[in-house]
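One chain of protein is taken out of this complex; the other chains stay put.
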Amino acid sequence: MASKAKVGVLGASGYTGSELVRMLLRHPRVEIALLTAERSAGKQMREVFPQFSPYELPTLVALESVDWAASGLDLIFCALPHATTQKVIKAIFAAAPSAKIVDLSADFRLADTAAYAKWYGHEHLAPELQQQAVYGLVEIHRRDIKKAQLIANPGCYTSCAELPLIPLIKAKAIELDDIVIDAKSGMTGAGRAAKEAMLFSEVSEGFNAYGVGHHRHMAELDQEFSRAAGKEVVVSFTPHLLPMNRGILSTIYVRGRRGKTPEELHEILLKFYAKEPFVHVLPFGETPHTRHVRGSNMTFIGVAKDRVPGKAIIIAALDNLVKGASGQAIQNMNLVMGWPETTGIDQVALFP
Amino acid sequence: MASKAKVGVLGASGYTGSELVRMLLRHPRVEIALLTAERSAGKQMREVFPQFSPYELPTLVALESVDWAASGLDLIFCALPHATTQKVIKAIFAAAPSAKIVDLSADFRLADTAAYAKWYGHEHLAPELQQQAVYGLVEIHRRDIKKAQLIANPGCYTSCAELPLIPLIKAKAIELDDIVIDAKSGMTGAGRAAKEAMLFSEVSEGFNAYGVGHHRHMAELDQEFSRAAGKEVVVSFTPHLLPMNRGILSTIYVRGRRGKTPEELHEILLKFYAKEPFVHVLPFGETPHTRHVRGSNMTFIGVAKDRVPGKAIIIAALDNLVKGASGQAIQNMNLVMGWPETTGIDQVALFP
Amino acid sequence: MASKAKVGVLGASGYTGSELVRMLLRHPRVEIALLTAERSAGKQMREVFPQFSPYELPTLVALESVDWAASGLDLIFCALPHATTQKVIKAIFAAAPSAKIVDLSADFRLADTAAYAKWYGHEHLAPELQQQAVYGLVEIHRRDIKKAQLIANPGCYTSCAELPLIPLIKAKAIELDDIVIDAKSGMTGAGRAAKEAMLFSEVSEGFNAYGVGHHRHMAELDQEFSRAAGKEVVVSFTPHLLPMNRGILSTIYVRGRRGKTPEELHEILLKFYAKEPFVHVLPFGETPHTRHVRGSNMTFIGVAKDRVPGKAIIIAALDNLVKGASGQAIQNMNLVMGWPETTGIDQVALFP
Partner (left out) sequence: MASKAKVGVLGASGYTGSELVRMLLRHPRVEIALLTAERSAGKQMREVFPQFSPYELPTLVALESVDWAASGLDLIFCALPHATTQKVIKAIFAAAPSAKIVDLSADFRLADTAAYAKWYGHEHLAPELQQQAVYGLVEIHRRDIKKAQLIANPGCYTSCAELPLIPLIKAKAIELDDIVIDAKSGMTGAGRAAKEAMLFSEVSEGFNAYGVGHHRHMAELDQEFSRAAGKEVVVSFTPHLLPMNRGILSTIYVRGRRGKTPEELHEILLKFYAKEPFVHVLPFGETPHTRHVRGSNMTFIGVAKDRVPGKAIIIAALDNLVKGASGQAIQNMNLVMGWPETTGIDQVALFP
């Protein structure tokens, strides 16, 4: 085997950052050569994430102290906050034009700059890069990703809705004006920023919806569903917060088109994902639990018959930090680096 | 004040039983005169629920050892398993024809014996009593309950869907063929029977749907929604289990009828519940958390605008053991006994 | 009954504040006349704690806007941060010399100003008041509390160690140089400030000790144990954080003095607390769960025999927000106001 590729993780003190480090430490083809964290610059990774105490890792540094040209990084994972990301990636490409970047923020997911401006309230800072970026949902856009230099890793909520729905939309198997996505996420999806509403005592032993009617992930859903349909699709989508750490479950209500039965919808998904290592369609009528994909890069999808004639209930589950973020990001890396797609991300789920 | 009424709790070793005892111990108008529990007969309540250790309570006895005529009970709460209940209540009325009964099981909720047979797989054992029973959702059927002798306390899932929807259905404000109820419940709703799927290690840090497409609570929803509409209504309903003890939250997707806006739906609910002590409608756009009703008899309802034109998202939350079971049962007792409706059940929610 | 007493809660936006409001709303002798919260001044209580949405409460105001003399408050609960408290209480007494105050902070718990300075790193700002303050552990200092004007409500950890140990120390029944207190607390004990270490994702599904060897509560333990013993007592004490909201459990290892057996230690506690409404000693060999006192003002104590000859294991459990804070504070109010001690705080524990 050739020497290892050098990778960097920008924003290593957040949860998607630590999750990348967890998997990259055991990835046989890479060496972790750079870790950045603004407020924790100068610290060791073990000080911000004690689970890494036994392992050797680079000291955390500030972004501004990095010489991108000299760094010799083959691939960079960017796990930075929204907006900051656009500036940083622009600077990286300016200094190191051949670098490959997998961006875990929302900054490059929307191809349409007008849509971006509408949902985020300001003009995009790197519209030329936004055109180049490829949306990194591997099972849907694998061919484009292989050739990409900048990959926009999809959101966790959106992955958990797009994987079950896009094959059905492409197959013209469901009505497009009557899709309801009721989504529930574990708390790690909300990040590591210290906010009152995310304290243990506020969250534990309770459940609630949020962003009802106007969540930013909707823009991403609109884009991908409309692409798949070839016309505008607008769905009902409500996110909720679960009193647990990891896992997203989407309960999706659809109406079969032109008499398509729930069993036929199931069959379409089964075929579409037959050879995919990270999407598993359960037998008809079985539905997934988030706990059965925890810590793994797997997505489980189930299809059941609703008692309302013509309707089906589709349920998908994935780990928001793995297939919904860092595992997917490494899957994207494996693709663009030409490595076997499952390298370093084939861990079996941790249950219980 | 006159002497206290004598009440009995049948099935005191389950969660709805203990919850009744918790509230009845502080209810100023009653004396707990009888507690039954089959497998724990002969034990003290403190042995099955140590939280009652400091209080004096009757020894648990077996049902068959009770002489209903001699017991002198004014009111009986029946928190027994399905089917058993029918036989027991028949026997009670035979021996003590003037007793009042609030039944917390599902046995007398369905007025239609054919519907009962379809959903439960056997003929009803006391069809004559089923005709007399009044469905005990106080805010909807208060007048009938006051005159009833046998009250069928509603289910927890159903209460959390009927309270927000029935006023809208009655007002003919929503389309009836496009209602989706995505419901999530804490684990106490599943009872205290020792089953592998309910072990802490199986439930914690995970989330799942169950009974997809065919949950028994649907029969109860059909009955009440169809009554309110004056014609058959069939809704999509999916229950889920939350990794927490108490609380149900229903996320409901509806389409306004004849141009009714979400704001108008909100207005209807606000007026309908304006004077109700136990249903609180939040300002438009705010949605409830289960934690804010925990341990209380309150239901919180919120209405928000969906971005899909013409649709609204309605969210309701209640504590499944209180307003969804034992608190509602005591509210029913207060009504039939002619006491102020809030007596003994006006505890403020316990948060955090 | 005479008109209701007017009470104020300073620091109503924290957990001990909301817990006071929860119980005071149903206390038959008081009217909540003042609620303060610095950062939330001008807001309604429902905006910081939505569970109060259905109830009428005063608007939150800033401390500096209160005219203490004109307020006409009969009793003030002070649930403010450390140090601030000293200044505020000094100002209140200056303006309203006859006010009664129950202080829930640590500021007036240490009678010795030198001990205060050592543990808190600065001179006490109101040493003259510190002399007047009475330590408000009702079951130990009831007589003094009745006559007090300023009551220092004890800490949660300390209450859960002092209630089981002080009667044994007073009875000279245990060795004083070999006491180990291993204490575990739910997260609400850490307050509502937004800190990374207290986020749900950091706390859930994990357990740890903290402040090992040097926790501030030790000063309070030293004071009370030494008072009871008539000589200096220093114990081993380790606090831990539990992934749950409410409850403290102390596991205490003691050695009987002069051949005192575990059964004799149990007997001493049983007698000491025989008539107390809020301390319940379990039968010998039984030990308590935190869940069995949740939401109630109860303390449960159990005593068991260790297999190491001569040693006993004593376990105590209470709800840190009730008997460990706000319930105890209301118990203190009831005492100084001359009301029955259990008024408004006799709720039965909420389990499950």
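For clarity, chains are labelled A, B and C in written order, and residue numbers in each chain start from 1.
What we mean here is this: a contact is a pair of C-beta atoms (placed from the backbone, for glycine too) under 8 Å apart; a residue touches a chain by one contact, two chains touch by 3 or more.
These figures come from a predicted structure and were not determined experimentally.
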| item | value |
| --- | --- |
| Candidate in contact with the missing chain, chosen from B:G11, B:P243 or B:P288 | B:P243 |
| Full-complex contact with the absent chain, from C:V180, C:A194 or C:M337 | C:V180 |
| Touching the absent chain when the full complex is considered, from B:L60, B:A126 or B:M187 | B:M187 |
| Omitted-chain contact residue, chosen from A:T36, A:Q130 or A:S204 | A:S204 |
| Interface with the unshown chain - residue positions in chain C | 178, 180, 182, 184, 201-202, 204-210, 212-214, 218, 234-236, 238, 240, 242-247, 249, 251, 253, 285, 287-292, 294, 302, 304-308, 311, 313, 315, 317, 351-352 |
| Residue ranges of chain A at the interface with the undisplayed chain | 15, 18, 22-23, 25-26, 49-55, 188, 204-205, 245-246, 280, 282, 288-289, 291-296, 298, 300, 346-352 |
| Touch list for chain B against the chain that is not drawn | 15, 187-188, 190, 192, 194-196, 198-205, 243-245 |
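Everything that follows uses one rule, which is that only the chains that are shown with their structure count from here on.
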| item | value |
| --- | --- |
| Chain whose mean Cα position lies farthest from chain A | C |
| Euclidean distance of C-alpha centroids - chain A vs chain B, Å | 40 |
| Rounded Å distance between chain B and chain C, as computed from the means of their C-alpha atoms | 36 |
| Shared interface positions of chain B, touching two or more other chains | 204-205, 245-246, 288-289, 291-292, 294, 351-352 |
